[in-house]
Every structure is written in C-alpha cells, then in structure tokens.
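Structure provided below as structure tokens; questions to follow.
Only a single protein chain was left out; the remaining protein chains are all shown in position.
The block that comes next holds subunit A.
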Amino acid sequence: MGVEGIGARVVRKEDRRFITGQGRYVDDVKMVGMSYAHFIRSPHAHAKVKGINSAEAMKMPGVIAVLTGQQIVDDKVGNLICGWAITSKDGSPMKMGAWPAMAPETVRFVGQAVAVVIAETKNQAKDAAEAVVVDYEELPAAADIKAAIKSGAPQLHPEAPGNIVYDWHLGDEAAVKDAFSKAANVVTLDLTNNRLVPNAMEPRAAVAHYDQAEEHYTLYTTSQNPHVARLVLSAFYNIAPEHKLRVIAPDVGGGFGSKIYIYPEEMVALWASKKVNRPVKWTGDRSEAFLTDAHGRDHVSKAELAFDKDNKILGLRVKTHANFGAYMSLFSSAVPTYLYATLLSGQYVIPAIYAEVIGVYTNTTPVDAYRGAGRPEASYLIERMMETAARQLKVDPAELRKKNFITTFPYQTPVIMAYDIGDFHASIDAAMKAIDYAGFPARKAKAKADGKLRGIGLSCYIEACGIAPSKAVGSLGAGVGLWESAEIRVNPVGTIEVLTGSHSHGQGHETTFCQIIAERLGVPISQVSIVHGDTDKVQFGMGTYGSRSLAVGGTAIVKAMEKVEAKAKKIAAHALEASESDIVIENGEFKVTGTDKAIALPMVALAAYTAHNLPDGMEPGLKETAFYDPTNFTFPAGAYICELEVDPGTGKTSFVNFVAADDFGRLINPMIVEGQVHGGLAQGIGQALLEGVVYDDTGQLVTASFMDYTMPRADDLPSFQLSHTTTLCPGNPLGVKGCGEAGAIGASAAVINAITDAIGNNKLEMPATPDRVWHAIHG
C-alpha cells in the first residue's frame, strides 16, 4: 500500500469545497430567465378532484402559468412506473393503479400534487398558489395496513381489489410444515418495522431548461442515478428522447435511497420548462420532503422459529404485510420481496424457510427503498427471533447464535441467496471481546444497585449488496440491468480522468476511486479526477444505491484500468525496445524488470497521442471503457452489541457502549468506511429509539416536520467502537463487499434486544420512546 493507495486513510479530496461553502448543489444553480415552480398539493388523503380554478391566481403579479394534471395527460406524458414486476403466488402479475405526475381526477395521499404555479419569483409562485381554488370531494381513507385490508375498506385503485398489490411467497411451505411438526420448541413473535422518513439534509430540487433552438432539455436534479433518470424520463414519461436530454446530478446532499426515484416534481419541472419556454426551478421544502419523498420500511410481521431438542434451528415461517402507500414507487415492489425474504436465513443454517409477503395500498406517501431496503427488516426480524428464542430456551444468546452459524462456504440458503464467504464466529468474537461480554453480569448487578436497569443486546446481520448479475435479477422481474460502467482517459500529459456511472452523494468516491488508480499506477491522487453525475460526460451508469458503488462501479474501474495498462505496456515496451512481458508498473513508471530502463507514464501517454512511434497497427490514444456485470451479490456481515441502561423512573434509555465488528472484505479507505458505519448506525439507532411516522385515522401525516419527527441529534447518540474482521470477497478483484448500509441494517435489533433484556419484557415496538419503555416496565 502506498500513502495514497488501497488501505490508506486518505483525507477526502472533495472536502475542501464543502468546508469552504463552494459545494454546488441543485438549488445553487441559477439560469438567465429562470422562473420558479410551486406545487399545489392535496390536503386530503383521498378525494376526487372536481375542478381547479386558477383565474384569480393568473391575475397575480409575476404569474406565468398554472398547469394542471389534465394538461399533463393531454400532452401524453407517461405515468410514473414501477420497475420490478412481482408475480403473486397464484401466478398473477402484481396489480398496480396508475400514478400520474399530477392528479387529474383522484388524490390518494396528503401532499399529492394536483397543479403547479410557475412565476417570476418563488414568493410570487407561493402567493399565487394560495389563490388557486381546488374543489375536492372527500372520500374515506385507509391510513394503515390494518384499515386497508379489512372488509369494506375504502378502495384506492380499481385495478387492486381489496387494496392488495400482490400476495407473494418464497421458500418451501411443505418442508417448513414438516420442520415444525418435528420441533421440540417453537418461538413466535409479532413484529412491526416502523415507517421512516429518509430525510437527506438537502431537500429534493430540480432546475430544468428547454433549449428551443436545439430542441434539447437539461435537467439539474438531486439524483443518485442520473442515467436511470434520463432513461425513465425518456422511455417511459415521453418527455424527450435520450439524445435530447442531459441530466446532471451535481453535489447531492445525501440520498439514502430517497433520491433514486424519478419523482413527479422533477418530471413536471422538465415538462413545464418547454410549456413556458423558460428555465424552471423547483426546490422542495422540508414539509414537502416529509410528504412526498418515498418513505421506508413499514412492515407488520408474524414470525415462527422451530428448534430441535439440541437448540438447532429446524425452520422459519414468516408472514409479512408491507405497506406501499398510495402508489407503487420505482423499486418498491422488490423491497419486501427479493431484498427482504431472501435474507431471512440471516447468519444461520435454517434448513427450511417459508415467507409470505402481502403488499398493501394505503392512503399514505409511497414507500420504497431506504438505506438497507428490506434487509434491515429481515435482519431485525431474525435477530429479535434469536434473542427471544435464547430467553425462551434459557440459553446464552451468543451461544445460541454460534451453535447455529453457517460455517462452510459457499452456502446455499433455502431462499435464493448463495453466500460466497464469511466468518461469523470471527465477527461475534471480536464484538464480544470489545464490549467485555463476559464481564456484563457484574456490570448489570452494579447498575441494579444504582437503581438502573442495564441490558445487553446482540445483532448478527448479513446483507446482500451489489445486486447482480443482471441476467439473474432480470429473471426475477427487474426492469433494468445492474452492471456498472467506467471509462479511463489518460490525457497526453499523464493526468487521468475516471468517468464512472456511480454517483457520490456523501460516499467519498472522488477519493476512494482515486486510491484504486494510485495503487495500480503509483501516481499521486492529485493527478486523478473522478467524473460522475452528468449524462453528457459519462456514457451510461446505473448509479449508487444498495452499497454497490465500489463492488460494482469500482470493479468496472479496475477492468478499464487493466485495458489501459495492457495498451500502455505495449507502448512502453516498444519505446524501450523490450518485451511486453518484461514491463512492470512502479511509482508511475513503466520499467523493464531487472534493469534500470524505464519510461514515465506521461511519456507513455504523450507517445500514445503523438502517435509518432507506436507499435505497428496500434490505434493512437490511451482511453479505455469497461462494462462490468458481477457474478453474484456480495455479502457484508458482522456483529453489533449494544449495552445500555434504562431509568425505570422515566423509561429513558442511555447508551453505555455500542460496538460494531464488520466484515466488508478489503477496505480501500478505512476512514471513509468508518464514517459510513457511523452514519448507518445512527439511522438504525434512530429507528430503534426515536424515529417513526405517525398518520392519524384520516391519513393526515402527524409527523411532518423536524418539530414532530425525531431525527437523531448529537446528544441522542454515543460514540461508537468499531472493528473489522476480513474475509475477502471472491466475486470481484478488489475483494470488497460494500459498507454503506450495514449500520442501518444491524443496529436496530441490537438496541431493542438490549432494552428488552434490561426491562425483562419482550413486548416492545420501535421506536422505543421513554413513554413506551416506561409502559413496558410498569404495564
């Protein structure tokens, strides 16, 4: 490892612009003649739109246009799509209602847009929106799963009778039935996985520009995947063909899944920019983020785990209802199915698994992937089950886990996944050592003497990252391929540009990806630039989500580098009059091994571009492209242990320690990896203790601001104690697995297991607020 190569804790190249206020986010973009959009949104969870009167608004100062859902329909703009087709157990396709960008006839959640005002200034647009009169006929609403599936419930979409999108299953029902019939012990648990709001700190925004002369559109947007946005806006929404649409995702202030999707607002801004022939800016405020960014989680499950007399697991049966909200968002259908049920085996040998998932429409904001996407729900379920089982079977929870760990790899689970490698004993041992697990009973006794209830909770998670290969996901219903592309341009002076289809919105790609180049060529990272987020620069890419950027995007960079190096070696060998096989790359030079003959990279690059002295038949230039499609998912795994105290008088929880032992394979930049884990843990702990969406019975979002929805703040969280164990991923040349979601996947079960251990009552739902904990203690 060089000082800037793989494994080095390099400070981030991108930081300087952020710490000096020079970051460039979408709302920072200004254009000549720019106008501003403000959306008119439904105050009702379910209503007919009887009419929209904009006559008064049109007379107000600065108003350019008031555009409605009917005009979008008239212009034949397509409805929003769901990109993953799921088939119900009876063989029928999932049942989806149409989702127009602005509702022409019916609104189905509070905050759904019905019209947009375009004006000279933002304030003028807001003022005029107050004067637009929308005539609604209120309809009864179904605000949660229970209300939506009972008989006589209000129906959201005629296409989906009973508000059921699909009734899907995975696994072997008969084998599970057989396993339970032989069980010595059965553990059952009802669980709720609370609905969350992703709340990236930068609200969504769009700046759209239509160039009449070129018939060309440009869209600046807060996207994790600008090429996917361009594809969807072109192929499905019919706004512009791909070659006439440039999508730019500049600095993006966090995503966590919520900026994968192509939302109505961005689409309307683009459509409106042609309609009014002016650049149009829309910047969401936080209230709009709460109402319209795709929410996460929201499962209600019943789980049963069967054990033999030796406490070995025989089978797992799970029935889950998943809330999709009012419409099927882009990847929503895959989240509670192929990203959830496929991970229910956890780290354990479970010979038989059967999972049923019922997807349900409700009059709420659409739900889609949020950091972890299905895997946190699976991990929370299986890890609460293991803790519950240990208590019921009266065995140590760590020992019960160890007894059932998968220890040989590759391991084929009964639910599709083939784990390639791992060492679950190493992770749990590292975590137990870090927290002094053996010393816990003494600490608990001491806390008791001080009037505090102390608890310890484990969570041994496994997840699947870098969803792939494309052929396999295609066979499961995915509408896209999940490969990644990279292009390496070695310029004539030896500087290097790496164009990647991944997108960085906090992950530090501008540093990590440079380190891969530095490692291979021995050049300083200052000589390398990472280019991303612009469909006019990068040929294509699938973007960043599912902890895929390094395992898939990084591997594409390696593949392109291999081609660059092969050509450069030929040029160097020709210049040095040596055999190509004798050329080695060291410290930015191409050397003839065993001699002092060498040629520096800039000279090789210059030779490639002057083309005065290239091997016969070689094309000039030094630029290569690779498209990489992985052969399998990657499987990060680890063990988290939380130790905390509960004040029985108030129900308040205080952290004593939180340790994480993760196996992410090879670490390119351990500093950045630790930062990813910290952030993930905060979101997992936030889910466990603080965060939870509340709708009232009529479908009004009660938790619609930072005053009402508890975001984790600095004084809610502990400092974390991290460590790493390593098994290198055999599926990619970097040996990497992905680290972006682990914390959010593993943390919540550790926290709840610790609280329920402390209070001696297993009936506790997230978020475990002091009020809930107090009632769990005192009844």
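The rule is simple: contacts are C-beta pairs under 8 Å (C-beta built on N, C-alpha and C of every residue); 3 or more make two chains touch, one makes a residue touch a chain; residues count from 1.
In this text, contacts and distances are computed from a predicted model.
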Omitted chain (choose from "Ligase-associated DNA damage response DEXH box helicase", "ABC transporter permease", "Carbon-monoxide dehydrogenase small subunit" or "Extracellular solute-binding protein") - UniProt protein name: "Carbon-monoxide dehydrogenase small subunit"
Residue among A:T87, A:T192 or A:S287 touching the omitted chain: A:S287
Hidden-chain contact residue, picked from the options A:P524, A:G621, A:G675 or A:P770: A:G675
Identified contact with the non-displayed chain, of A:R489, A:H505 or A:K591: A:H505
Among A:R12, A:K95 or A:H532, residue touching the chain not depicted: A:R12
Interface residues of subunit A (partner: the chain not displayed): 11-12, 14-25, 27-28, 30, 123, 198-203, 251-254, 256, 285-287, 505-508, 671-672, 674-675, 678-683, 705-707, 711-715, 717, 719-720, 743
